[in-house]
Each structure stands twice: as structure tokens, then as C-alpha cells.
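Heads up, this is only part of the complex; the chains shown haven't been moved.
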Amino acid sequence: MLIVMHHTATEAQIDRVLKAVEAMGLQAEPIPGSLRTAIGVLGNQGYVDDTTIRNLPGVRETIHVSKPYKLVSRDFHPESTAVQVGSAVFGADHPPVIIAGPCSIETEEQMLEGARIVKQAGADMLRGGAFKPRTGPHSFQGLGIEGLKLLRAAGDASGLPVVTEVMRIEQLPAICEHADMLQVGARNMQNFDLLKEVGKTGFPVLLKRGMSATLEEFLAAAEYIVAEGNNKVVLCERGIRTFEKATRNTLDLSVVPLIKQMSHLPIIVDPSHATGKRFLVPIMGKAALVAGADGLMVEVHPDPAKALCDGAQSLTGEDFTRLMAELESLKAVL
Amino acid sequence: MLIVMHHTATEAQIDRVLKAVEAMGLQAEPIPGSLRTAIGVLGNQGYVDDTTIRNLPGVRETIHVSKPYKLVSRDFHPESTAVQVGSAVFGADHPPVIIAGPCSIETEEQMLEGARIVKQAGADMLRGGAFKPRTGPHSFQGLGIEGLKLLRAAGDASGLPVVTEVMRIEQLPAICEHADMLQVGARNMQNFDLLKEVGKTGFPVLLKRGMSATLEEFLAAAEYIVAEGNNKVVLCERGIRTFEKATRNTLDLSVVPLIKQMSHLPIIVDPSHATGKRFLVPIMGKAALVAGADGLMVEVHPDPAKALCDGAQSLTGEDFTRLMAELESLKAVL
Amino acid sequence: MLIVMHHTATEAQIDRVLKAVEAMGLQAEPIPGSLRTAIGVLGNQGYVDDTTIRNLPGVRETIHVSKPYKLVSRDFHPESTAVQVGSAVFGADHPPVIIAGPCSIETEEQMLEGARIVKQAGADMLRGGAFKPRTGPHSFQGLGIEGLKLLRAAGDASGLPVVTEVMRIEQLPAICEHADMLQVGARNMQNFDLLKEVGKTGFPVLLKRGMSATLEEFLAAAEYIVAEGNNKVVLCERGIRTFEKATRNTLDLSVVPLIKQMSHLPIIVDPSHATGKRFLVPIMGKAALVAGADGLMVEVHPDPAKALCDGAQSLTGEDFTRLMAELESLKAVL
């Protein structure tokens, strides 16, 4: 940590800061400049809580060099982590994992047909939401436990491992009974209690980036799960909120190589939620793989026009089959 | 809702959309323009789920006129709602309610002294966090139940009603036992299950705006609580996330008069979290009242330099006493 | 400047950075930490160009302590600067200056009547646009030189100094002939050549914040003008671009006290462009004064329904007269 003093800071103020740093069991190294003094803080083993320092008179700002995460950092764990979910393996030189399926679980036919379609096209995992986070309380909220059973049956029928979203802690036993991987959605990325409990299950977790989460916050959220002894975390970029409204969110593909540099965890991309427009999904999915994503999560619905949720961004079976073929030829050059 | 067709849409495509609208039990009114056709949708009693429409061929976009909330809207409930919490009353022509206290509950002395200070200066309610949402798992996470008891004791000693944050559903019984008002924090604004359960308690709720929540989403989150039969909701603007990093968040004061126009619920402002800088808190607190806020929530700590959390934005007792005096003279002209 | 090395940086890499700093004529102070080494850079008289350093192997990041401006900083010029424009004086303990008038200059009658109204209500300066920046080329682009003459005549008739926007360098002679203060609009805040030429005129300048400009960039833009020997710069906050679309822009009132701490220049607020909604203008104008603004710029039109530009955010004469009365009572408590 670096402490920057106001250029008007007195000797006494600087002295008090030095003493405060030492009281924290750390070393303080004054760096007198021509305009102002800065003070380097040494000896910390990680992120320093700077509260007591920032409050001292004469302090202009503190600048953190260490980050609020450690276990997920590549600095401390240089080898890439592979996360296995049934027959699918994310990361660490495995081919990209394609998760596909409808936004929400609606009927048995829809799920069986959806699973059949995506399996036939070559998908590696099946998705489907039983508990749905919806902006307003008057929209369809998902089938709940009944939906979980339909998802499991469709996964079994097609031979695909399944992932589904958990919204509250009490749902964990039921979801762990029926699913192979737990998804924490963007709106819950900083629901820290949920992260802890999800971590404790030991299940593989798909953690979506919050819509206004910085990379640092995203990795710190993953740290909550890993801190419970569960390093089976797959990150998922799904677009961030910006001033631009031409797409549902702004897909931030640069984070893929950036996260792979900063962390050992795998990262996949969800081009469906990021763009919100069907015609953009395949093209941005391909761009994501080129950017180094360890997989994709794509919404596919047997009949998008009848989808109860997010139909406008769902691919048809035909769209998805075409995309899978294009991904194949792309993989050849990656 | 307005459906805008592509300028290349065929008659058959337009016809199919008209039929789809009618199949939803609504009326469709074609509006042929010189460049393209639009279709007005009539007869809906609220927000229309446009999924099936947006997917039809020839549709460029759908534009919502109705909103995803209704119960919190002033359209349907023209009179302002007053929310009472013990001796404090928010909104509907009552004087602004000042909530003050430390960010987190740390010790008995800190809470008793903190409560004494803010009561003496004229605060109406006491705040303090027992369960703390922290970006990373390695920071102080709050005292939990023990903290709730300290908060209650400090409230009782000072005669102030108390508010504290709930982070997970299981905490509700304990918090309802010790607190007078439940706070849902910014990170949980779209934790919809928590909103529902908080609604069911019937307790007054302080709902903070998510850091990237639009006004529409903010009101739709409140709708979740009110839809459970609990209209004792006080909204709280606490700054939004933008590109500007000179302040912790960007305080969006314009939403105060805007929300008062759109909704009947009271709205208060938290200048401490919004700005993150102590010297900005009093001045922005005053500006908030001028903008029409029904109250303020201000972090006050007997000794900010020793605060375990957010000390840099906490006022001292002296700062707060001065602010309360300034607010008094300001109220005279409001 | 602080240079942070990767935790894997070798001794040789650190050594090369130390030498590079010294080659720039500065001192390098290594700060060996338990996880990584940082290097403090001393001896610089201002902002350091870090290009050569950031490129060296082993460097993770550079952190600037100095800012890209100096002349506008309060560090170097502790006394507040007052900017005089005819009878109006901005800043340094003078009462707030109220600039009012129509968005664009349309007709002689409109300007004379507009000037009469705002003068009678107590405004200090008259505004009006002769050259208009419009998003698309098919909108009304302003009356040009003819408009300048109408503005001057209206200013003379009412006894108010006038301010108008300059969009291109060639307009400067004409504008300097007819106006008392030059406005640089938000879209031109980083039109650096325009800033330099505006600086050379020696005229007072009203510099609006760019819609996505950080405070640092805003002050650095002002530095361009002051660097030409012209310190008659009045800053103007007019809202920034964020994800929130309920208002035209997000008015960032916290920058008012923040800029007054960082810079000696006056700062005013434009609530009309910030909010884009007439009913929000008076309330946010009052909040701005409470936040410490040295003045306001308000759009007033004798007949907003007939305005060629921005009518929806223009006050009527009656609205404005009421606002001025409210500002009077507010000033009593400031």
C-alpha cells in the first residue's frame, strides 16, 4: 500500500502516519518527493485494511497494491485449474465446453426436445432455469422443484450433465439432488451468504459476473467460494451495464484473456444474455472462443417464439446446429 | 406497448403480429407510417410480456409504455405513503427523518456512545450493521447476533428506533426480534427471494438502490415487497456506479424528485456511501434535503479513525452535531 | 509515481527499472515488500510521462500521484479565483451568478422578450446559442452571425452581459465582437485546439464538462486554457452519461464541493441540460447552490412550447421568476 500525503501535510502528521503503520505490525517507508511525501507500507501478506490510515489528518489518499483476493489469483496458484462436471471439463487446455438449453424450464416436452436438439448438435452440458430472477414480481418466476425434476430427466435422457441457478440458500439441498453444477446469477454475485453456502456444498459452481462488477469484485466473489474449500469455480462473463442500450448489455470480451492472466480459474462467456439479440449470439460466441473462453453458455429453445422467457435471444435448434459446425472449424485454427 | 416493424416487413408478417396480439387477449391497432408500420397494443392492465411478439419475423422492436411495477406507482396510488418506525415517520409531509450511527457494530461502548451522540444531536433513528457485506471474504464480516443485541441495547438506552441490514433469509427471525426496521442493501436489491421474505415479515423496510439499478428496476424491486402486502417501504438513494472514480459512487440526487413523482413511497438519501469522503457528507446531505428527500442516513462514529469499516466516510460526533444545526436552519426555508 | 513490479520480477528487471528512472533525471527508491517490489519515483515537478517505464519487463503497473494539471490546482494557487464578466462576478465569496435565457437564438422578439423576463426576475447574465451542436445534421443548426447580433442587442437592451457557445476557431472573432464570455460545450471539452485558441483571446470562458469526462480530464481541459495565460475560466457541471436514462444525464452534484477543494476556479451548474425535464430544473438548481455552486445556467424561454431546441427543459418566465424568489430565501441560510 502507498499512502499519499497532502502537499501541505506537516512533519507531525507524517510522523503520526508512520507510527500508525507500525502499530499495525507493518513497516513504513517514507518517500519524500519534491511536492509531497508518500509513504510505502511493507510487510503485509495481502490486502491491507486502510481504514485507520485514511482517517488520519494530512492523508490525501491510499493506493492499494495488493488485491482483496488471493486464493483465486494466479500469483499464488500458477497452474490453470480444470473444473470437471460429469463428462465435461472446463479449462486447463481442455476443448471449450458448450452449455446449451432454454432460459427457463417450461414443460417436459420442451426440456426433452431441447436436450435432444442440443445433444445432437454436440453440446456438452444442458442448462435450464427452475428458479428465475425476474425484474418484477408479476412475471413468470419458474417451475421450482418440479422444474428441477424435468431438467434432471432431460439430462439423463440425453446423457448431458446439467446446470441450474440457485437463488436462495434453502434451495440448495433440492438443487444439489438434481443438478450437477450450481449457477450463481449476476444479480447474486455479491450475495455473499449465498456464495459461502454454495462453496460449502463442494459442487462445481458457475459464477456469473454482476452487471456492474469490476474484475476485482468478480474475483473477490469467487474468493468467497474458494475460501470455503471449493475451488471448482467457473467464471462467466455475461455483459456489463453501460450507457449503450443497443444491446441488452455490453459484452466485455477483453476480460477473458485478462482474467486468464490474473486467475487460474476457467472463464466462459454467455453471448445470449450479453447481447439480448438472437442474430448476435453466434457471431459473438465465436469471437468469445477466439478471445480464449473455456466455453460458452447459449440459450436454445425448440420454439423460441413460445418461450416464456428471453425468447428473443434464444437460438432455434437449427441456429444452434449451424453454430456448432462453425465452432468446429474455428477450433481447428485455435 | 408499441410494436415497431422493420420497414421491409411484409403484409403477411404484419398480419401474423396482429393475430399474436389478439391471441394474448389484447387489441392490436396498426399504425401504417410512410416508412414502416407500427402496431399499438391496447387493453393491457399493466406490463405486457413481449416475448412471443419480439420473436416474430419482421418485428424490429417493442416499446413498453407500461412499467414492470404497479403497486408502488403514484398512478395507482396518488396519495403519498407515510412509513412509521417507532417515533419516526418517513414521508407524506413529515419532517425529514435523520438516521445516524456507525457503519458496523463493534463494541458495547462504541454503540452506547454512538447512540448517545447522535440522539443528543437530534437524530431520529439509530443505524448499525451486525451482518456486513464485504467485497472480499478476508475483511471483518460483522458481529452477527451479538451485534444485534448491542444495537437493541443502544437503541433502548437512547430511545431511538433501530435499523439494521439483513443479508440472508435465515437472519430474519433474529433481526425482527431486535430491530425496528429491516435494511436491504444495494448488493441485494435484486435478491428477489430476500425481498419476498422481507415483505412477508410486515416490518418496515429500508430498500437501498442497487449500484447499477435503473429507477424502473428500483421500483420493481420495491414492488416485490409491496406485492407481499407490505407497503412500509422507504427507498434509499446511495449513489450509482459510473466511470467517475473521484467519489466512491455518483450520488444521483435527481432521482429524489423523480421518484416522488413516479411513486407514493418515501425516499431518503445516504450521502456517506454515495460519496465515500467525510467532507462531502454534510454538504451533500443538505443538498439532498433541498432536493426533497424524506430523510438522510449518515454514518457517525465516536472515533472514525478506529472504525473497523468505512471510517473515512464517517462523521465524528462534532461533525454530526454541526450538520444537524445546519439542517435545522435549512428546514426553515424548505 | 509508484512503479509496482510483478511478484515474479527478477533482480535484473528491477535493476533495469531503477536505471530507467534515473535516466529520466529522477530518483528511484525501491520498496521491497513481502510479495513484490514497488519503486517510488521522486524528484518530479509534476506529472511524469510513464511510457518508457510501463513498457519494461517485470512492470505490473504505474500509479500516478501527480496529476496532468498544475495551474488550475489549488495546491499551487490556494486562493479562490474570481472571474468577472461585466457586472457579474463568479466565485471567491461573491453571490451566485444566475445565467438565463433560451437554448437557441430564434428571433429578435424572442431574444428581447427573453432578456426582459430574465432581467426582471433578477438574472445576472443572458445566454443564447447562435451556433448549435446537434446530434444529427438534419436538425436546426442555429442562426449564426445573425443570432450573435440579436443576442448582443438583447444584452444591451436589458443591461445583461452575454455568453454564447463557440464551436469552431473561425467563429472566434465574430463571437468576441458580440459576446462577453465564450462557452465551450460538453462535446468540445477535449477539442484541444479550440481550448488553446479560446485561451489566447483572453476572454472569460465557460467550460462545460464533457459527458464522460472525469474530474481529472475536466481540470486538464481547463489547464489548456489557463496555460495560454488566461485564468478567467468558469467550470460548469452539466450532467454525465451513465446507464440511467430516466434523466437526460446524471447530474453529478458532488463534483461541486470536490472541485472547489481541488481547484481555485469557480464552478457553476446547468440543471437544464443535466436533467432534461422542466420540473426538475428548479429543485436541482436549488440543490446545486446548497452544494456550493458559484452560479447556475438555466434555460428560460418566453414560450417553451414553440422553442426550436430543448423546449422540454426550458422554464417559462413565470417558472423562472418563482425560482429566483426561492433562491433568494435559500441564499439567506447559505
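The first chain written gets the first letter, and so on, giving A, B and C; residue counts start at 1 in each chain.
In this section, contacts are C-beta pairs under 8 Å (C-beta built on N, C-alpha and C of every residue); 3 or more make two chains touch, one makes a residue touch a chain.
These figures come from a predicted structure and were not determined experimentally.
Of the identical chains making up the complex in this file, 3 are positioned in the shown model, whereas the full set numbers 4.
Here is the rule we go by: only the chains that are shown with their structure count from here on.
Interface of chain A with chain C: the two copies contact each other largely through the same residue positions, with over half of all numbers used appearing on both sides. Overlaying chain B onto chain C using CA atoms gives a rotation of 180 degrees, to the nearest 5. Work out the mean CA point of chain A and of chain B, and you get 25 Å between them. Between the Cα centres of chain B and chain C there is a gap of 31 Å.
Residue positions 212, 216 of chain B each touch two or more of the other chains.
Of all residues in chain C, those touching chain A in their complex are 2, 4, 7-8, 29, 31-36, 38, 40, 42-46, 63, 65-66, 75, 212, 241-243, 245. Note for the complex: chain B touches chain A at residues 46-47, 49, 51-52, 54-56, 68-70, 133-140, 167-170, 187-188, 190-194, 196, 211-212, 216-217, 220, 223-224, 227, 241, 304-312.
On the chain C side of its complex with chain B, the touching residues are 212, 214-216, 240, 242-247, 250-255, 257-258, 261, 274-275, 277, 279-280, 283-284, 286-288, 290-292, 329-330, 332-333.
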